[in-house]
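Okay, here's the structure, questions in a sec.
For this depiction, one protein chain was excluded, whereas all remaining protein chains were kept in their positions.
Each chain carries a letter (A and B) given by its place in the written order, and its residues are counted from 1.
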Amino acid sequence: MSTTALAPPDGTETTASRSETRRQRRRRERLEERDAAIPAHLYGLKRGTVPLITALCALFAIFTLAPVVWIIINSTKSQANLFGSFGFWFARPFEFFHNFSLLFQNVDDNGTYFQWFGNTVLYAVLGGGGATALAAFAGYGFARFRFRGSKAFFYLMVGALLVPIAAITLPLYLVYAKAHLINSIWGMILPSLVSPVGVYLMRTYVELSVPRELIDAARIDGAGETRIFFRVALPLMVPGLMTVLLISVVTVWNNYFLPLIIFTQNRLFPLTVGMGVWSQVAERSGGNTNLYPMIVMGGLVTIVPMIALFLILQRYWRGGLLLGSIAN
Amino acid sequence: MPAVTLEKLTKVYATGIRAVDGLDLRVNEGEFVVLVGPSGCGKTTALRMVAGLEEITSGTLRFGDRVVNHVSPRHRDVAMVFQNYALYPHMTVRQNIGFALENKKIPAAERDRRVRSAADVLGLTELLSRKPRQLSGGQRQRVAMGRAIVREPSVFLMDEPLSNLDAKLRVRMRSEVLRVHRSIGAATLYVTHDQTEAMTMGDRVAVLRDGVLQQYGTPRKLYDSPANLFVASFIGSPEMNLYEASLEATEDGAAVVLGSQRLTLPGRTDVGQYYGRKIIIGIRPEDLGDPALGHGTRAGATAGGGHGTHPHAPLAADARLIEVLGSEQHVHFSVDATPAGGAAAAAGDTAQAGILAAGAPNGVARLDSRSAIRAGTRVMFSVDTERLHFFDADTGQAIATSSS
Partner (left out) sequence: MSDTATLKVPGQAPPPQAARRRGPGRSSWSRRRDRRGLAFIAPFMIAFGLFTLVPLGYAIYDSVYTTRIIGGTTFTGFGNYSQVLTSGPFWGGFARVIVFGAIQIPVMLVVAFFFATVFDLGVARLGRTFRTIFFIPFAVPIVVAAIMWGFLLEPTYGPITHLANALGFGGTNFLSSGLMLPSIIVIAIWEWTGYNSIILYSALKSVPRDVVEAAILDDTPLWKIILKIKLPMVRSAIVMLIFLNTIGALQLFIEPEILSYQGGSITNTWTPVVDIYNTSIANSQYNLGAAMAVVLALAIIAVSVGSMAFRRHRGELA
């Protein structure tokens, strides 16, 4: 947000009365945001520009939503209709619940969908949550301490972003083979704890929102470093934590390559790998199985939680953190 | 025909906040007008409405005889110097100054000439190829001014341009700004929160508070005849001493009852309707003198200044603390009277008003450096009663004072 605006910094609430309803507050925030931005007419736009631009946005929105709309509509179709009927509208019979029940099947001993769903939740929560925790510690360490090698470690970590995942994941499989970590959930969770992007974002956020003076004051008051971290710094880091948590969870949820390599037992697959396997099976069998509606329904159930999470957590995360990382 | 006319200018934000309320102001050709007031008083909002950066909710804004309420800021022919300078960070000083001329499609040769001449006026000639991040605060401020003057606008607007400079630089830049103003000659509207800046720079000064104009006049007028309590305590440093008091009639005029003391005002007959009512009395620190040094010796006054002929009344007080400035002394005293809050208490700053606890000083006097008054003693000030200010205790408005 503009520094000269009246609006409060991201993620914090104004000190206006708590008795405001949620809707009133949202309306006020929107008005403040509008007051804080430069009024559009000052840019000297011609008459028809706003509708034209809105139309372009709408076009792109259609492009963006098309696959999502498609998957919602087609999750209600039988296999025959999937290939027979018009893609973007419904067709009888309405098989949504039937398709949903198909997900409970075990196809070719590849494991059941809901097993995969449970796995994905487990990996995402532990991996994403753990990554956020490690990133919070490390970000705080890099931001507020000057120790020898701090810069070196940081650049090393950022440099690792350049390395292709293939170069890390494939040898990881071999390392796991020696360490008996193949087909272990920890083989999936532990590497997911490493999120250089998370550390980068947290470091930026700590620089922005945990003033050195506050920490120094706490030190003078005799608090130990751990105590300072948990009682002083962490509460101020919450909005950044939310963003990093969201990004980490989504990253693990969407991860394909790592589980593809390290899991050979189907019951451990996350949703991504499972869906990939189903696609393969469906193609090979040439339409003989009833797999296609399951794939469509499976895809829908895979994306619904994440989209819902996004929409719910929208208020905490307004891209302000991503902005902060750019400013540095 | 005034260069800029504000007529009942009002700004109400969508959230309901009234930033500026019915502002009436006239700026003449070539005049340097200062808008001054505490933070949030609406001075910057008013300036931005003149610039066209804020929409005018109601009222009329005229440049000359042209109503410009709905004219885009691009076409108002105003130039503005922003508080944070707002320089284009990726352009050189030369490009920054010349940018507006580029937009007007002025040919490069002419552009260069005007940029050079603006740079000369401001002493920026050596810095033309530098970028803003390579400049100091004062240099950036001058680039911001250069960018404005090169456009040769009809109206100049300045939004606290000196606030981000350190104190010494600020004092130097004040005269720089005035020098530039005089060489350009355009009507200028200057916003600041610093009353010293306002008083030393303005041809006329407008004091604002909570969006409402308190008084508009020359610095002298504002100082000698403040229209209300707010202006009285806002202008002048140290602040005017304000106390609750009352007026009563005497045989040859009137008298002020201040706590347990009475100050006679011989020959005063113009305050009749306030007899017996509560008023607030204001005494400027320099109107309290040390009688041992003779009447008419006010701090900083030249010998033989006409005020020696003014009637004086004695005022007893306890001197608590003496600040020696070298050129003068400030004596902090307590007098047995109830202090009336000035700008501080009026702004609801109860903490500051609360400091005026029993025993703490409740007034300041500016005495000549030769005065031998000592802290911790009971002193007798001589008060120049001709220069007393009286205010209505309910409205805060000034009652007639002698020097008008």
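Note that a residue touches a chain if its C-beta (ideal position, glycine included) is under 8 Å from a C-beta of that chain, and two chains touch if they have at least 3 such contacts.
These numbers come from a predicted model, not from an experiment.
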Would you mind spotting which of B:84, B:117, B:246 or B:264 touches the chain that isn't drawn? B:84
Which residue from B:12, B:51 or B:165 sits in contact with the chain not drawn here? B:51
Which one, A:82, A:185 or A:214, makes contact with the chain that was left out? A:82
Taking the full complex into account, what residues of chain B touch the chain not shown? 51-53, 73-75, 78-80, 82-84, 86-90, 99-100, 103-104, 147, 151
List the chain A residues touching the unshown chain? 1-5, 34, 36-38, 40, 42-45, 49-50, 53-54, 56-58, 60-61, 63-68, 70-71, 74, 82-84, 86-88, 134-135, 137-138, 140-142, 144-147, 150, 153, 157, 160-172, 174-175, 190-191, 193-194, 196, 199, 219, 225, 229, 250, 253-254, 256-257, 261, 271-273, 275-276, 279-280, 282-283, 295-296, 299, 302-303, 306-307, 309-311, 314, 319-320, 322-323, 326-327
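Note that only the chains that are shown with their structure count from here on.
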Between chain A and chain B, what's the gap in Å when you average each chain's C-alpha atoms? 55
Please give the residue numbers of chain A that touch chain B in the complex, ascending. 4, 28, 31-32, 34-35, 38-39, 41-42, 44
In their shared complex, chain A is touched by residues of chain B numbered 13-15, 52-53, 55, 72-74, 84
